[in-house]
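Only one protein chain is missing from this complex, and each of the others stays in its spot.
As written, the chain order gives the labels A, B and C, with residue 1 at the start of each chain.
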Amino acid sequence: MKKLINAPDDVIEEALTGMELAHSDILKVHRNPNFITRSSKTRKGKVAVISGGGSGHEPLHGGFVGLGMLDAACPGAVFTSPTPDQMEEATKAVDGGAGVLHIVKNYSGDVMNFEMAADLCGEAGISVESVIIDDDVAVKDSLYTEGRRGVGCTVFAEKIAGAAAERGDDLKKTAEFCRRVNEVGRSMGMALTSCTVPSAGKPTFEIGADEIEMGVGIHGEPGRERMKQKTAHEYVQMMGEAVVSDIPYKNGDELIVLLNGMGGTPLMELYLLYNEFEQFCKAKGLKIVRRLVGNYITSLEMQGFSISAVKADEKLLALWDAPVHTAGLRWGI
Amino acid sequence: MKKLINAPDDVIEEALTGMELAHSDILKVHRNPNFITRSSKTRKGKVAVISGGGSGHEPLHGGFVGLGMLDAACPGAVFTSPTPDQMEEATKAVDGGAGVLHIVKNYSGDVMNFEMAADLCGEAGISVESVIIDDDVAVKDSLYTEGRRGVGCTVFAEKIAGAAAERGDDLKKTAEFCRRVNEVGRSMGMALTSCTVPSAGKPTFEIGADEIEMGVGIHGEPGRERMKQKTAHEYVQMMGEAVVSDIPYKNGDELIVLLNGMGGTPLMELYLLYNEFEQFCKAKGLKIVRRLVGNYITSLEMQGFSISAVKADEKLLALWDAPVHTAGLRWGI
Amino acid sequence: MLTLEMTEKWLRELGRVYAEQKEYLTRLDSEIGDADHGINMNRGFSAVCAELDKQSPSSISAALKSTAFVLIRTVGGASGPLYGSFFLDFSKALDGKDTAESADVAAAFQAGLEAIKKRGKAHVGDKTMLDALVPAVEKMEVLAGEGKDIPTMLGGAVEAAEAGLASTIEMVAKKGRASYLGERSKGHQDPGATSSYYLLKAALETWK
Partner (left out) sequence: MLTLEMTEKWLRELGRVYAEQKEYLTRLDSEIGDADHGINMNRGFSAVCAELDKQSPSSISAALKSTAFVLIRTVGGASGPLYGSFFLDFSKALDGKDTAESADVAAAFQAGLEAIKKRGKAHVGDKTMLDALVPAVEKMEVLAGEGKDIPTMLGGAVEAAEAGLASTIEMVAKKGRASYLGERSKGHQDPGATSSYYLLKAALETWK
C-alpha cells in the first residue's frame, strides 16, 4: 500500500488538524469526541443542520460546514460511522434553540448511531429531526433488506436543508425540504479501480485490468454487475437510464445534477462525462438547470464517477442558489 | 488502459464541450483554433491575461478563466503545448486595447509556440508581454539546460496577474507582478503512481509497488530521485526543505502556499500533508498567511502531491484576496 | 452466582478473546462486509478493560453500564450501537443487585437481546448476530426455568449459539452491509454472529 500518510491509526486526527489549519476562517475542529463546527456560533433561533459519516469521502461532510450549509459534521474512522457521542456533542454545541436536523446516509451503522444520538439529545431537551438519505438506485430497494445506500444526493440535501435553515425556516420545514430532496433525488456510481482503506492495507476489491464495477457504493461495496470496460458514452447511457427511470423523471422535468468524481478521476474525464450526460438528458427531454462537476463525495483514491440528479422546482432552486461558504462549495459570498 | 473516455483522439474536444456546458455562466469555448474565453467581453482599456499549455492539468488553465483571473486559456492536446494560432486568435479575441499578458510555463514547446504567437500578435499591432514561469526546484537550473519547469506557481501567477489586470493596472505593471510571483515562488512535486496519456495507452513511467518518484514533473517527467516509499512527514520534510531553501525564504517571511494534489490523491491525504507542511514552516519561522489545499494543477490520474510557495507582501496579498470567479477558484463574489 | 467480581472477570475475558480473534473476525467481515468487525470489537473491549483499570466499578450494573457507554463511544459501525444497547439494557435488568442467579442472568440476557432487536430491527434468518443470540437466549430461559445453575445454563447457550452461528453460513443477508451482496452473501459465516458466539463463550469460560 502506497499512501501519503504516516501511521494508519493517525490518519483521521492528522487530516482533521490539516483541515482546520487550511480553513480556520470557516470551521473549527473539536476533539474528544471529534466533530467539526462553523467557526462562528449558531445564530439564536436558527435551526442547526448536522451530518456525519465515515471519513474518506472528503469534501463530504466537513467540507460542507459553513454559512448556508452544515452547522456541524461528525467524521468517523475511515468508512466507519461516527459514534453517538460525536453527534450528541455536536448537536449540543450547535443547537441555537430551534432544534437540530440530522442528515443520515442509509447504512445500518450510521442509522443506529445517529438514532442513539437523537435519543440522547432528546433526553437533554433538544428537538432533533432525522432524515435518512437513500438515493442509490444500484441497490434494489426492498422491505426485506437494508434498503438503498445514501450517496451523492446527500450533497444536495445538505445544501438545500442548510439554505432553508439559514434563511430561518423552522425545523419541520427544514426537514421537509431535506426529505423532498431525497424523494426526488437518485444516484448511481461505477468504479474502474478499488480504494484501499489505510487500516486494511490492501484494495477493498480485486478488479481485472479490463473490468469495471457498475453500481459500486462509496465504500467500494459491490454494485449491480462486474462488466468488461466500455466507453464513457455507454457508461453514461447505462447509469443515466438507471437514474432517470427510477422515479421516473418525465419529459420537461428540470434537474439539478452532480457529475461526481470518486477521488482518483481526472477532472478532464469528468467534463467529458458531463457532456455525455447533458446529451443523454437532452434526448430524454430533461433539462439540467444547475450542475456540479467535480469531486464532492469521494471514496479515497477510487477511480470512477457517479451521477446524481434531483428534480428541481422553484423552491428547491431558490435554496440551491442561496449563498454558501464552505471549504467544498462556495458561491454568492 | 481503463479511462472514462470514448476515443483517445476525441478527448479534448469532448472535454471542452463538457466544460463549456458545465460553466456557461463563466466561460465560452471557441473552436478552430481552440481557446476558452470569459463569457463576457474584455472591458475596454483592461489588460487581458492569457495562459495555456497542454491539457490534462485541469482545472489549470481553463478552470481559471473568469473575473479576476484569466481572460483566455489555450488548451493543447494532452501534455502537448498549444499551437501559435490558438494564442494568436485568443489574444485578438480578448485584447481590450490595453495589451495582453501571456503567462507561459517553461517548456521548450510552450515557450516557442507562445513566442511565435507573440510575434504574430505584434505584427497585428497588439502589444504582448510574455512572462515565463519556471518554479520547479526539482530541476537543477543552469545556463546550459532548458532550465526549470513551470509548475504550481503558475496558479499564483494567474491569480495575481489576473487581479492586477482586473483592477486596472497597465500591461507593464501586470507583467511585473507576474514576474515577481515567479521570482519569489518555488515548487516541488512527487508521485506514487504514473499517469497514462490517452493516446499513448500505457503508463508514462513504470514504478515499483514500494517506490516513489521525488521531484516528478507535471507530465510525469523524471524527478530528482527514485526512492523507497516513506511517510508523509518525511516527504514534506524533503520537499519543504527543497522549496524553502532555494531562494531561500527567511525566518519571519510570510507565504502563500499551495498544497496541490496531482489528480489521483484523496483530499483527506492532502489535508494530512498540509498539516505536515504547516508544522514544517512553523519550525522554520515561516508564516503561512494564505493557502490552497486541493487539485489545482494536475497530471491526469497521477497520485502524488506538490508544494508551492510564494513569498507574500502587502501588494501580492491584496491581489490574492481580490474577488475571483472561475470554475476552479472562487471567492468574494 | 454472578457477582461484581465475576462480571469483571467476564469483561476482561472478552477483552482477551476479541484481541485474540481480531484478525479472524476482520477476515470474516472482509468477505461480506467492510473488513473491520474484529478491529471494531477489539477497539471497544480494549477500551472497556482500560476503563476497568482506571476505576473499579461499584456494582454489577455500574460495571455493565460503563461497558455499554464505552462500547457506544468507541466501536462505531453497526456493532457499536448494537452491543452498546445490549449491555445497557443488560445492566438495567441487574440494577440494584449485588448477586444474581441463573434466572436473573437469563432475564438480563433477554433484556439485552430485546435492545438489539429494537435497535437493529433485524429478525432471525437475516444473517446477523441475532442468529447466534436468539437461540442461545431461548435455551437460557429454558434451562433457568428448570433451575439449572449459571455454568450449566451458559453451557447450553453456547451450544445453541454455535448451531445458530453455523446456520448463518447458508443464509442470504438481509441486514447490515452484507445485504448489498444479496445472493453473493451465501457461503460466508456472519462476523457479528461469530462475535456474539464469543460473547457467550467468554461468559462460560468465566465460570470454569
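Basically, a residue touches a chain if its C-beta (ideal position, glycine included) is under 8 Å from a C-beta of that chain, and two chains touch if they have at least 3 such contacts.
All figures in this text were calculated on a predicted structure; none of them were measured in a lab.
Although one chain is omitted from the display, it touches the following shown chains in the full assembly: B. One of B:20, B:58, B:221 or B:276 touches the chain omitted from the figure, and that residue is B:221. When the missing chain is restored to the complex, the residue among B:80, B:154 or B:174 that touches it is B:80. Summary of contacts with the chain left out: across B:7, B:112, B:289 or B:318, the touching residue is B:112.
By the touch criterion stated above, the residues of subunit B touching the omitted chain are 33, 76-77, 79-85, 107-109, 112-113, 115-116, 139-140, 144-146, 149, 197, 199-200, 204, 217, 219, 221-222.
Note that in this section only the chains that are shown with their structure count from here on.
Judged by the touch criterion defined above, the protein chains link up one after another in an open path, with no loop closing it.
Inter-chain contacts peak for the pair A-B, counting C-beta pairs in contact.
The most central chain, judged by the distance from its Cα centroid to the centroid of all protein Cα atoms shown, is A.
One inter-chain figure worth recording: subunit B and subunit C are separated by 56 Å, centre to centre, where each centre is the mean of the chain's CA atoms. Each chain gets a centre from the mean of its Cα atoms; for subunit A and subunit B, those two points are 29 Å apart.
For subunit B, no residue reaches two or more other chains under the stated contact definition. Multi-chain contact residues, meaning those touching two or more other chains, do not occur anywhere in subunit C.
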